[in-house]
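To start, I am sharing the structure in question, which I have written as structure tokens.
All protein chains but one are shown in place.
Read from first to last, the chains carry the letters A and B; within each, the first residue is number 1.
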Amino acid sequence: MARLAGLPLSVRLSGVWVLAMLAVAILADWIAPYDYAAIDLRNRLTPPIWMTGGTWLHPLGTDDLGRDVLSRIIYSVRTSLAVALLGTIIGAALGTSLGFLAARFRGWVDDLVTMAIDFQAALPFLILALAALAFLGNSLVLFVAIMGVYGWERYARIVRGMAFAAQAQGYAIALRTLGASSARVYFAHILPNIASAIIVNMTLNFPETVLLETSLSFLGLGIQPPMTSLGNMVGFGRDYLLSAWWIAVCPAVVIFVTTLAFSLLGDWLRDYLDPALRGS
Amino acid sequence: MTEVGLLELRGLRCRFASRGIPLIAPGTTVHAVDGVDLTLAPGEILGLVGESGCGKSTLAKALMGLGDYQAETMRFAGQDIRAPLDRRPRDLLRRIQYVFQDPLDALDPRRSVLYQVAEPLLIHGLASGAEREARARAALRDVNLGADIEVKFPHQLSGGQRQRVVIARALVLAPEVLICDEPVSALDVSIQAQVVNLLRDLRDRRGLTILFISHDLGLVRHLCDRVAVMYLGRICETGPIEPLFERPRHPYTQALVAAIPPPHPRLRKPLKRLIGEPPRPGSPPPGCRFHPRCPLCEAACRTEPPALLPIVGAQHDGAQQSVACHVARRGEALPC
Partner (left out) sequence: MLVFALRKVFRALLTVMLLVTFTFFILRLTGDPATSMVGLDVPPEAREAFRVKWGLDRPLWTQYLIYLEQLAQGDFGRSFVGARPAWDVVAERLPKTLSLMGATTLVTLLIGIPLGVIAAVRRGTWVDRLAIGVSVAGLSLPNFVVGILLILLFGVGLMWLPTTGSDTAWHFILPVVTMATSEAAVFARFARSAMLDVLNQPYMRTAAAKGRDRASAVVWHALPNAAIPLVTVVALYLGRLIVGAVVTENVFAWPGVGSLLVLSVEHRDLAVVQTIVILVGITMVAANLTVDIAYRWLDPRTARREGAG
């Protein structure tokens, strides 16, 4: 714990916020005052508590159907974080596996993976995501899969390079002479040795995935009603900017603070865990 | 004499291909090992000596199925083992074990000693759970390591301890052959003796067959039963330890033996020095590979590579001394 004492204030605050958001996501069912879909037609477009007409029944006000904004934000945090977390894990697994494949089989497999990495890196991912949604139609499974594909090339590039170096090391060759399978060499030995680089990349990838998810949901092409996400709350709320700004602004602020906190933590973690990656 | 060895090697060639630039510089092929025959009898410790770069490590790796090699014969207990590592039967990977030069490099920095010593049993599915750990502990005891190091990581051990962990990891599979590639050259002299004595003890107690690769003739003389001297990809002399060290025939062996520091300074003889630079393996000289540095060099040596042939009368307890040298052969009564 002594090591934490020297942390910059911004990193400490970010940590607190991230922990709070994780708690909110996990405990959503217990802490949300209402169900996110509960409609209260007598209290439509109620303003937040600090404005005239606000009520403690709905601390952050209600939307056009009288749904509690606070409860919707709590469930949206759960959706957005869960989708981003799932996406980040899928991306890390996908990129790591492909990086290992390239290093293990070399030759045309490596060429193919490298080409796919360049291809992926050359195109803005949002455009590809939109194309996939247009061609394949929207479904939650596809959407999560798209979040998973996002950023795979960065894992693949890092893992490929590190695996090439690691497999030439004595311990990897020793394991092969002992009869270990490739899966054992790569996943039980090389993976733990390069895990810190992967974890750093995950913390940097996570807030970007949150941004992608919220952006697509904001455009109406991500999480679909009746499910709620921070992005689609802002998307629906923008129609009420004139009359009920809080519907859009409250989730927007949560998005901003959350991605900012994750970025600050990720930057710090990168410098802390892996000085060699700095500046790249 | 046609003794059937546990490990038999005929006509081994190992290539190193340097990739050139297309259309500008063609790639070149270098034979780091160029036609080597070796036989290891069961329970024997064979020393393989030579300067660094002579191909002895490459030879050892080829025996493990690593690298780019071809051989007329490569047999283990009568079974053809020419296949590369990835295509060898699993049982073979258990029966022949390899001990690396640098034990720190050969161990995974992020796994505990006990895990790494037990892992070969897991890989080969030889024991489960508690049984596995018990056998790993026994292997560690066999190499004289205490229980306190089980939970440690490689970087927390001394060099000698690490090398003994590597040996324990090989022993846990109860192999028949141990190929030790300069196992002690990274260690302090005092610790070298411990490891060497351990190897001899293992042979005496378990009948382990060992190929001991080293550039240190003193160690080889202390440990081995037989020795093969390698120069630039070829064997130039081979024979039982004592006779060979007493009476080396090949000028290269003579120079090596003369260079061993004597146990006592008063016994020091004038040093027969090797003249000239060790040639680059990239462009081996024609004829006898040693001829540019050889004090006895003759015309035939420059053109005609000498064969490794037995020396008549130089037979000791069933082991034959052989030499590959035109000049030395003339001095002896040789069958040819």
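Of note:
By our rule, a contact is a pair of C-beta atoms (placed from the backbone, for glycine too) under 8 Å apart; a residue touches a chain by one contact, two chains touch by 3 or more.
It should be emphasised that the depicted structure is a prediction, and the values quoted were computed from it without experimental measurement.
Here is the thing to keep in mind: the chain we left out touches A in the whole complex. Interface note: of A:Ala37, A:Leu130 or A:Met227, the residue touching the hidden chain in the full complex is A:Leu130. Of the candidate positions A:Leu7, A:Val249 or A:Leu273, contact with the hidden chain is made by A:Val249. Seen from chain A, the chain kept out of the figure touches residues 115, 118-119, 122-128, 130-137, 207, 211, 214-215, 218-221, 231, 234-235, 237-238, 241-242, 245, 248-249, 252, 255-256, 259-260, 263-264, 267, 279.
Heads up, the rule we're going with is that only the chains that are shown with their structure count from here on.
With centres set at the average Cα position, the gap from chain A to chain B is 54 Å.
Against chain A, in their complex, chain B makes its touches with residues 64, 66, 85-86, 90, 93-94, 97-98, 100, 102, 105-111, 119-120, 123-124, 166, 169, 173. Residue ranges on chain A touching chain B, taken from their complex, read 169-171, 173-181, 184, 189, 192-193.
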